[in-house]
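Here is the structure we will look at, set down as structure tokens.
Complex shown without one protein chain; remaining protein chains in place.
Residue numbering begins at 1 within each chain, and the chains themselves are lettered A, B and C in the order written.
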Amino acid sequence: MTAGNGRRVGSPYAPHTDADEAAMLDAIGAESAEALFDIPEEVRFDGEFGIEPTDEQELRQSIADLFAQNDDLVEFLGRGHHAHYVPSLVSDLSRRSEFLTSYTQYQPEITQGFLQVLFEYQSMLVELTGLPVANCSMYDAATGLAEAALLANRLRRGASGHRVLVPEHIHDGRLGVLENYLDGAEMEIGEYPMDDGAVDVDALADLVDDETVMVYAESPTVRGVIEENLSEIGAIAHDNEALFCLGSDVVALALLEEPASVGADVVVGEAGALGLGTAYGMGLGIFATREKFLRQVPGRLVGVSEDAADMRAFTLTLQTREQHIRKERATSNICTNQAWVALRTAMHIAWLGPDRLVNLATDAVTDARDLAERLDDISGIQAPVYDRHHFREFVAHTDQPAPAIVEDLEDRGFAVHLLDDHHLQVCVSDVNAHAADDLVAAFEEVA
Amino acid sequence: MTAGNGRRVGSPYAPHTDADEAAMLDAIGAESAEALFDIPEEVRFDGEFGIEPTDEQELRQSIADLFAQNDDLVEFLGRGHHAHYVPSLVSDLSRRSEFLTSYTQYQPEITQGFLQVLFEYQSMLVELTGLPVANCSMYDAATGLAEAALLANRLRRGASGHRVLVPEHIHDGRLGVLENYLDGAEMEIGEYPMDDGAVDVDALADLVDDETVMVYAESPTVRGVIEENLSEIGAIAHDNEALFCLGSDVVALALLEEPASVGADVVVGEAGALGLGTAYGMGLGIFATREKFLRQVPGRLVGVSEDAADMRAFTLTLQTREQHIRKERATSNICTNQAWVALRTAMHIAWLGPDRLVNLATDAVTDARDLAERLDDISGIQAPVYDRHHFREFVAHTDQPAPAIVEDLEDRGFAVHLLDDHHLQVCVSDVNAHAADDLVAAFEEVA
Amino acid sequence: VYEPLLSEKDSTTVEVDSEGVLPDDLTRDELTLPGLSEPQLARHYTRLSQMNYSVETGPYPLGSCTMKYNPSFTEDVAADPNAAVHPDRSGRSIQGSLGLLHGLQNYLADIGGMDAVTLQPPAGAAGEFTGILVAKAYHESRGDDRSEIIIPASAHGTNFASAAMAGYDVVELPSDEDGRVDMEALEAAISEETAALMLTNPNTIGLFERDIVEIAEMVHDAGGLLYYDGANLNALLGRARPGDMGFDIMHYNVHKTFATPHGGGGPGAGPVGVVDELAEFLPSPMVRETDAGYELYDPESSIGKVHGFAGNWLVLVKAYAYIARLGDEGLADASAKAVLNANYLASQVDLEVPYGPFHHEFAATAGDRDAADVAKRMLDYGVHPPTTKWPEMVSEAMLTEPTEVEDKASLDDLARAFNEAYADSDEEIESAPSKTSARRIDQVSAARNPRLSWQALGDDE
Partner (left out) sequence: VYEPLLSEKDSTTVEVDSEGVLPDDLTRDELTLPGLSEPQLARHYTRLSQMNYSVETGPYPLGSCTMKYNPSFTEDVAADPNAAVHPDRSGRSIQGSLGLLHGLQNYLADIGGMDAVTLQPPAGAAGEFTGILVAKAYHESRGDDRSEIIIPASAHGTNFASAAMAGYDVVELPSDEDGRVDMEALEAAISEETAALMLTNPNTIGLFERDIVEIAEMVHDAGGLLYYDGANLNALLGRARPGDMGFDIMHYNVHKTFATPHGGGGPGAGPVGVVDELAEFLPSPMVRETDAGYELYDPESSIGKVHGFAGNWLVLVKAYAYIARLGDEGLADASAKAVLNANYLASQVDLEVPYGPFHHEFAATAGDRDAADVAKRMLDYGVHPPTTKWPEMVSEAMLTEPTEVEDKASLDDLARAFNEAYADSDEEIESAPSKTSARRIDQVSAARNPRLSWQALGDDE
């Protein structure tokens, strides 16, 4: 129905003609749609929200104007939210409405397409982690980590305690989520120290005891350090019958030691670095684990089956873990997840293929090394602070106060992380490498 | 195949693995793909084009940088190339690869989707023109006009001459194309005068004679004037057994007199004003005509038929008019056309629906009137120059030299048409109306 | 219709040569993945997409899932490159993004009748969990240690799981014979251990909880809080607000109410609104407007984080755009048409609908037929079936929610599919579907012998 000026009155997405509406009311035997509402007078809302309807053209313009108020900075930012160039193919095909506007695959016979994509995503994660079970997404790395801790706690009910050990260097958001998830399970979090940016293995060994249900370590760390002692860390955890949970990301996994080979029981981390792009922290949580923990896995799993014609077919499986069947005894409350992001990530991995993916990961090491060296050449800056191998990012020490430097850089069009009074962190990858020269020049001015 | 750095060597869109290539060569019995070329040495090219392969990311950036060199002007430009807001739905759905990457529908059994869209497009044009036959596209208005003249000439072989009469006010591009198309048919072009921006009907009546095969008039004209005497013009043409060809556009047709009712034998013009957006002159040529000229129509036609199961089905039809069957005796040489633009235009018309389409056309009259009035209020500007009704655009007289005013406006971020020393032309529609206040203010500064 | 796996099209192993990059013992030896070119991938995913039902191919009347049309323009809005910023950007440098988040906080607060809204929870269940953590923090701040959450038996499974994850015992509440909260049972369930009652309204079968004011008083009198599950908010827009009914906390399912696409399982977003008294406990950070512009801040007694960063940004943008597009009258009309559609469809369906009056969804019963089989048979009629066998208060339930986006012709098609499937023989429905590209899929064998990756498939599969 349209108003005199041609604007559709009411929802532009409700297709009813006046004639259809009348016929429908007639069939129901109701006076009006309004009369169908059974809401007691006392809780009726008579006010207004005061939101003006806006037509599509005007609204697109006004939101574009709003976003144009964001400063156009070249971001050298990482710390858990990374982006690489997303090919057009991914944006284009992932927007196809059959993918984008479908629901969870509760009727597998008519959703084989999405199920197959998720199955392929799981398989890619299996290859990258070396672990045989990968779910088809968590919200992000933080919630994946938290779920790993809950899984560890469920498995180790015999243990005398409920402690999870995390590294001194951990992203605030990850730690914060972990705290909230662990609260209900009456678990506690212990922190183990780092030595020159990597795990202090001896200190960790001292801290792990039979109250520990899980040891968490990252490679690369939130500060970009590639951990060199993963096998030792895994052994320490296992010696104490704790699980070893490794945090990483989908690009790093293509280059660094295979998690299965260093004893990881669960791998968590971000996969949104491929396929998603910079999205204000939105992510895609990896969750991969060993076969023996299969029935404790949170989230959705796609498996293979056969249809009535004996053709291979895909379906959501092991749903008895989930809350719509098991309610409060479910492995997790996760229901809606990040399926569409997983689809995009799988497309991006497929687009890269194994060689370009490995090269992307290799560049993440060499580009970071090169940029650190160039900053280190600047008087007043020492980089990297840690004498370690780095992946994508590194910490730099500044002789001048870092807050002022970060602000000056912002005025010159660059964003880097401020860590503390004399430390900042810089992340480089294919999406900002073209501006590395300019960043170095800006550092020279402000350092 | 990929190079050491992970870049695919050769075409990124040729999928051959080394193993497949070897197996294929083996099956053929050839040493190499190179050996399959049967090119005499004397015409072998040994040089280079010197075009560096560029990866997708870098190339997108470099072309974006190139386009960013275009000045960001608000365009008040029309004169045959118009744009209205194109809804997301159109851009999104028209990009679906099934539409975008399909070929002409030579196998209708597997291309019913596109055929139906084109059939619907034809039907919309039938409604808008009142004429029973509309083809599914010409390149643009200019080539449509030229084909109309050729059609008129073929039909009137008995006439004593081959003259086409066109208005004094006609777009250079349209006239130029007409000249080139008519050259081979040994036709000539006569010009009839305008009176205050509209057809000088008496002068036209004097000029039409039995050498005239077609009279062409426009409403709106290239200067935005709504022609008031279309029926008289049609009658003059018909009294002399000439065809009456009317030029218009897809939005104006929704509001102005129905071409069939004023005696138009052929309607040409631009339909790209809906669905396409501003595209540096790219267009979609309308071609609609009477049933009796059907077998003389240039371009493709989609018709209804039945399939072997007696279901309604669509197919290209009357192909014996076309050059792949009739060669030099075809009605036209047009083969590839603007099908995908027609699809977008049909989507846009459907999205608007009849009421919003009529409103868009109504706004084109009132917005132009309002803007002309506001400019007229400025000392040194008289607008509109013609005491006529206008559609979207109008001519303004400037006391100061118009070239300087146009350049000054450009410096202030606005583009208008320069006509001559003291005339310019301004076009307003939904895509620039938001900036009308600013334009008026700029005019006040420069007039 | 069958599309090979990527791994069946190509499997390429690259050796990881890290010389000059990293010590060999820090890198993996090799990586095996499909190595295909873009044309091959374009076909793969295009074909797979065509093997997937979606709300742009047909009606999707999944009760309680609210699958409505997702406007195309919101995708363009969310893809604005100016909006692609990192979460660690300084607030001063992303005033546009913060402005949108602030606007959405306000929209949602107004729509729900709440005083403050966090946008951080990345899905509805995460919103529930967040809301329960807020309730817990509230009680703890008062030194009030409570152990129970009361939840109707017909509630979404996530309600139970979220409460349990927050460390609460769940008290399950039966419904009365009218299909609504059993007031006596509620009275019996409420105690000083009651941290909160979680309700959805209209409830899972579309009935408005007419006693909601009394319910709120009972819970509040016992010191508990009232939690609103936003799953069914699409029924009430502009006509009633949870805050006005006495709810203290609520989550919004933006895909259900504000048309953000479901994406085959997500991403979603589960913003949480609370009354003033609870605002200090919301997750960090929130956005507020100051004289100097928008800024991020940490609520005074914040529970901290429920997502590593700021939640599902792209989804929030789309929700904002949808709300701004519709405005007051559009939102109200969406609810009206959603309710009209559900009632009209129910009137055309031969199956009995035991409870009413319902709003945006209804639970028909398949009676002595198996609801899941009838649903499978509906696939043969070209439509997506409703949610089946849930909630349990209706035997062989077919929980149906057409939403406002279906026209009469589409509803008539749906009704025909319902009625024909319902009338088909046992043999027909048990062997259904037969007209889909995949036939009935064996769920049992999938679970008994889990094969969850292409690595797990034998060569003969």
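FYI, a contact is a pair of C-beta atoms (placed from the backbone, for glycine too) under 8 Å apart; a residue touches a chain by one contact, two chains touch by 3 or more.
Values in this document were obtained by computation on a predicted structure and should not be read as measured data.
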Of B:155, B:189, B:235 or B:330, the one touching the omitted chain in the full complex: B:330
Touching residue (missing chain; options B:156, B:174, B:223 or B:392): B:174
Touch with the omitted chain, as defined above, among B:347, B:371, B:395 or B:439: B:347
Which of B:188, B:239 or B:306 contacts the chain that the document leaves out: B:306
Where the unshown chain meets chain A, residue by residue: 2, 8, 12-15, 17, 87-89, 91-93, 97-98
Chain C residues that touch the omitted chain in the full complex: 9, 37-40, 42-43, 46-47, 50, 56-58, 69, 71-72, 405, 407, 409
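Keep in mind that, in the parts below, only the chains that are shown with their structure count from here on.
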Chain B-chain C separation of Cα centroids, rounded to whole Å: 46
Computed distance of Cα centres, chain B from chain A, in Å: 47
Mean-CA-position distance for chain C and chain A (Å): 19
For chain B, residues that touch 2 or more chains besides their own: 2, 87-88, 92
Interface hub residues of chain C, defined as touching at least two other chains: 12, 35-36, 38, 42, 46, 71, 73, 75-76
